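Shown here: the complex without one of its protein chains, the others still in place.
Labels run A, B and C following the written order; every chain starts at residue 1.
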Amino acid sequence: MATVAASPTYTDSAGSHRTGIMDWLTTVDHKKIGTLYLHTALFFFLVGGVEAVIMRAQLMGPNGTLVSAEVFNQLFTMHGTTMVFLVIMPLSAAFFNFLIPLQIGARDVAFPRLNAFSYWVYLFGGLFITIPIFFNAAPDGGWFAYTPLTGREYSPGQNLNFWVLGIQILGISSLAAAFNFATTIINMRAPGMTLMRMPMFTWMSFVVQWLIILAFPVITIALFFMQFDRFFGTNFYAVSAGADPLLWQHLFWIFGHPEVYILILPAFGLVSEVLPTYSRKPLFGYAVVAYSGILIGFLGFGVWAHHMFAVGMGPIADTVFGVTTMLIAIPTGVKIFNWIFTMWGGSIRFTTAMKFAIALIAMFTIGGISGITHAAPPSDMQQTDTYYIVAHFHYVLYGGAIMGIFAGLYHYFPKWYGRKMDERLGTWHFWLNFIAFNLTFFPMHFAGMLGMPRRIYTYDAGQGWELFNRLSSYGAFLMAPAFLIFLWNFFRSKTRGEVAGDNPWDAATLEWSIPSPPPEYNFAQIPMVTSRYPLWDITHPERMAGIPHSAEGWDDAKQRTGEHVTSGGKHEADVAPMHIESERRSAKELGIPMPNPTIKPLWVAAGILVLFSSLPVMYAGKNMIAFAMMAIGGSMFVGFLYAWLTTPMEDAH
Amino acid sequence: MAHTAAESHAPTHHYTTTGLDNRKVAIWMFIGSECMLFASLISTYLIYKGKNLVGPLPHEAWTNPQTGQVMPAILDIPVTSVSTFVLLMSSLSMVLALAAVENRGKPVPPGLGGRILSSSKLWLFMTCLMGAIFLGFQAYEFTSFVHEGLTIRRNLFGSSFFTLTGFHGAHVTAGVIWLGTLLAIDMKRGLQPKDAVWVDIAALYWHFVDVVWIAIFTLVYLIQ
Amino acid sequence: MANDHGSHASPDHAHEHPTWKQYKWVALILTVITAFEVWAYYVPALVASPFFVPMLLIMSAAKFVIVVMFYMHLKYDNRLFKALFTGPLIIAMATLIGLLFLLATHKAEGGIG
Partner (left out) sequence: MTGIFRPRQLAAIVAAALPLLLAACSGQYPNSTFTQLTDFNRDANGLWNTMMFWATIVFVFVEVLLVYVMFKFRRRPGGPEPVQTHGNTKLELTWTVLPAVILVFIAVPTVKSIWRFQSGAPANALQVDVIGHQWWWEFRYPEQNIVTANELYLPIGRPVNFTLRSADVIHSFWIPQLAGKRDLMRNRTNTLWFTPDSVTPQAFNGSCNEFCGASHANMRFRAYTVSQADFDSWAAGQAANAIFPVAPPAAAPAGATATTVAATTQDTVAAAAPTAGYAFPLSELPPHVLPKTPIPAGLTIADDVLAAGDAQRGFQQYSRSSCIGCHKIRGNPSSLGVIGPDLTHLGSRHTLAAGLFPNDARHLALWIKNARKMKPLASTSMPTLGMGEIDPILKTTVTAGLGGLTDQQISDIVAYLMTLK
């Protein structure tokens, strides 16, 4: 009788056997949604990369004439926006989707249809913000869009409209996904999977979801102000009405600094999975790594103004934000040492994934150190808005986030597709990428400290910057083939890679205890977890001698729910002690009910797209068309949302 | 009890790690997120307080530059006090609606009071009604401000005031629609204790919108 | 059935909810505080005193806490919910105070003469 209304029982639905394009458009399977995220993000990676290469070509020598100032400004705005919102965040989201349920022993995320919705909103938002560049109308105010430059008075064109609305759309996607994953991690863990037994990737993801939940509302409001200013003539950033030019900057960086951790922490999580696996040792100081992740996230809300030392906040604010920024170095340094000591005494296998993981440690250290130098405001006044900063954050975001994501891709590819990526091509990719990366970004340190400002489309000859710019451009030109090798390897290995097996790397966490690629239901029986490395309990009991085991969590669950411990709506019989599942059967055979595929989330997302698209139309003075679009978009949104919410997720028995 | 055979065979409560319902966990995180949203809006309002180049002003008399006329402060405290009271009382009816749904199937306490208290339809309706009254007051306030020359474009106060209270009003509107939907379901098939979590999350949202107004009423209307 | 019931009686429902009596009292207290706040607004001596703003802030905070504790039954609910709410609330308040400190100083100028 206690069936909860919104959670009817699972059943094997007729709709789950759709194939082809409809299968992808209607899927609510977290693994497939992860795949969609992955491919879309790789596409945008290519776009952002092309933008970067054009910029480097322009800057290769002084007084370059390849592109105009207007085009260059669009390129650097879109390069930043693309890489942050359309590449690194979605690549992380691909891993959240694919990995979190597998790592915590769940059959899906907490809200599968909301998950599909997040993806479609991301895709539409990404296209909305990217397509204008083909019409020379892309946003051109920088990824930070400082007011009053981005207000209607100084940027009267449509360009910035696409930015402010596009980021707003992408924010909806990120927030929806964050509520979903945070709920999943809090509530969908297998019996015995206590917080301190969660795989480190899940831990870092958990911190990231909180950062999104708390940081995105602030940018949402800041964007609403900008939107209102641009479309309805309000005064939030209108300096002529007495507005404070720093309001936007503060709101932006209250979001923007946590955003940096949103970008880097998933990569930290991935290398925390990779390093122990290829060192054959558990993560050194698990608890400290987890806590330092939380601390980084928490401190991340108290340092935003270090992006603004040049605006003249006064000595008190400079002191406070300088010191809190330095404090962040402590938990970050702790992580670096814990990773090195994970490898210490291990038996290290240098697979491509491992190489990328080690590269992250080496390169992120450089980015971290240069970060300290601009935690000191007097020193930062010489560094900020120069190429030194460009060097710094590329060491953090490319040397950190991207290297970590590559490590994760090589590591998890076999689980994702059942085949390994080619190691020879992987080695080529790694070395080319590593050399090109350093060649591109290391000279920028010098260019910056020797006086070269950021965001300039041209510079004069004889300023002492020629050499560094030429080196950076060569590096960028080398990075392109490295990425193409990766893409070739990625797509080729899907069908022609070496068949991997369930646990090709001899890893320790739940996702490796099931077939590769995982069946749609993930776990035929939900495993009972009694330790931090449940799979090594079976495959390498000798490694687990010193690691605490207990029935904690499992006992709690049993006690709380009486005799009826179930998981994912299953009977107790479906929960079993930790085991390896290599048999692949269909959900139907096993009697595991799966949520129905549905296209409604896509339509709701499309409604949002139409709704937002009406505003640029209105801006162009076509009010009647705009109102029509609003009416259509609004009714699509409301109508399909109602249809979605009133349709049960699964068929009733 | 009235259950189909199929249902009684079916597995029962979804297992969750914490034993809590997913939707309740999610709504609380959503509310946490909303705290940041309203904190940004309220900060902006407070930052721009007293920075206006032209009137109308919230608490101070101001001179109309066109006519040279001295105009009174624009905020109407008595009217807003009434709408604040209405919104506070809607929270009371909301908790009663939830309690009525949770207690459905249990014996109704004797007397008229007991019958009234156990009517979820009545309390859902009252909550919606009070929400609508609040919105009516807001619509009246907005139109009278516009007549007095305060538009969203007029000055910093206009922009930040209309946006802050407008965002709150939009939340109330969403809440009224949400509760209206629950009311319609209640009328159609009767909400049962198993549906209580739906009413519960709507109630949490509604109360949160109420506490935001408590903050706005003090910070915007009362503090000068 | 008994088992079903048992599993339904998970911690988030197993507690005592406040009763009608409590609800009534809460509503009364909220009304009284609000009435007092509005009254205070019309006493010029009070408005001019340095206690006016802190007093209003405290009363408003009290109303806030009462609604959250009783109407949102956070007092009776799972500890997790308290954490999910108070954590973000603290960060939000700290951000608000930080912003006020940082941005209170700007002056609107007519323009560059």
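Here is the rule we use: a contact is a pair of C-beta atoms (placed from the backbone, for glycine too) under 8 Å apart; a residue touches a chain by one contact, two chains touch by 3 or more.
Here the structure is a predicted model, which is why all the values come from computation and not from measurement.
Across the entire complex, the residue among A:333, A:481, A:517 or A:634 in touch with the chain not shown is A:333. Within the set A:97, A:384 or A:433, the residue that contacts the chain not displayed is A:384. When the full complex is taken into account, the listed residue touching the unshown chain is A:244, out of A:244, A:511 or A:537. As for the chain not pictured, it touches chain A at residues 62-63, 68-70, 73, 140-142, 146, 148-149, 154-155, 239-240, 242-246, 279-288, 310-312, 314-315, 318-319, 322-323, 326-327, 329-330, 333-334, 336-338, 340-341, 343-350, 354-355, 358, 361-362, 365-366, 369, 372-373, 375-386, 427, 431, 434-435, 438, 442-443, 446, 449-465, 542-547.
We adopt the following convention: only the chains that are shown with their structure count from here on.
Chain contacts in this assembly form a complete graph, since each chain touches every other chain.
If each chain is reduced to the centroid of its CA atoms, chain A and chain C end up 34 Å from each other. For the pair chain B and chain C, the distance between C-alpha centroids works out to 14 Å. Those residues of chain C in touch with two or more other chains are numbered 1, 3-4, 7-8, 10-11, 80, 88, 91-92, 95, 99, 103, 106, 108. Those residues of chain A in touch with two or more other chains are numbered 1-2, 186, 213-214, 218, 241-244, 247, 254, 560-561, 564. Interface residues of chain A, counted against chain C in their complex, comprise 1-2, 186, 213-214, 218, 240-247, 250, 254, 301-302, 305, 313-314, 317, 560-564. Interface residues of chain A facing chain B in the complex, by the touch rule stated above, are 1-7, 9, 110-111, 175, 179-180, 182-183, 186-191, 193, 213-218, 220-222, 224-225, 228, 232-236, 241-244, 247, 251, 254, 553, 557, 560-561, 564-571, 652-653. For chain C in complex with chain B, the touching residues are 1, 3-4, 7-8, 10-12, 17-18, 20, 23-24, 26-27, 30-31, 34, 37-38, 40-42, 47, 52-53, 56-57, 59-60, 63-64, 67-68, 70-72, 78, 80-81, 84-85, 87-89, 91-93, 95-96, 99-100, 103-104, 106-108, 110.
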